[in-house]
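The complex appears here minus one protein chain, its other protein chains still in place.
And now, chain A:
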């Protein structure tokens, strides 16, 4: 267990070390001015000096991301279940969903900011919107693809739609939910960034814009690193959840 974790850490460390080395080499060899590309040492220094500021903005972005994800996931799961349970809902809502999906949710960020202001609500709505569709569609597809044998079994048992959904379709659809979650883990941090770029008073995206405007390139890079850390933690959490539930439900 510990040996495996150590191997994983080593495998992750190699690309990071290589990237840092190449970065330092480019800076030293080309002599680029530090306000265009600061070296890794400068960025680390800035990360250290501005730790409190970065931490505070990371917390803000992370809480937006968390709330937005929870709402997006809840709505996505609810929509998928509603569509799976009701033929009428499918008839009414599916074309709307397809149409809505054709509008890139990211492009709505300026409109949402216009309507809801620079604060938390506009960010949460953008994140929820962006994560909602992958969750709803991945879960719905899997809910509707019950293997023929199980469908026969349900019919011969005389099962109602509710129990069939609860006992057969939902457990069968867990991998669909997980692939939706993986997409949400990728889109979610992007939505945070875009929401904050469009207009915000706090957050890592805001910090990047501010430091860029003030020529504090090292701080901008430091904020970028914090944002990557946030995305990576989310991705690791989703990956761990997937492994655990796939093992528990014996899909793997």
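Following the convention adopted for this analysis, contacts are C-beta pairs under 8 Å (C-beta built on N, C-alpha and C of every residue); 3 or more make two chains touch, one makes a residue touch a chain; residues count from 1.
Following the convention adopted for this analysis, contacts and distances are computed from a predicted model.
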| item | value |
| --- | --- |
| Omitted chain, identified by the protein name its UniProt record gives, among "ABC transporter ATP-binding protein", "NADH-quinone oxidoreductase subunit NuoF", "Amine oxidase" or "protein-glutamate methylesterase" | "ABC transporter ATP-binding protein" |
| Option touching the unshown chain, where A:59, A:159, A:183 or A:209 are the choices | A:159 |
| Hidden partner chain, touching residue among A:41, A:117, A:171 or A:215 | A:171 |
| Where the missing chain touches chain A, by residue | 147, 149-150, 152-160, 163-164, 167-168, 171, 174, 248-251 |
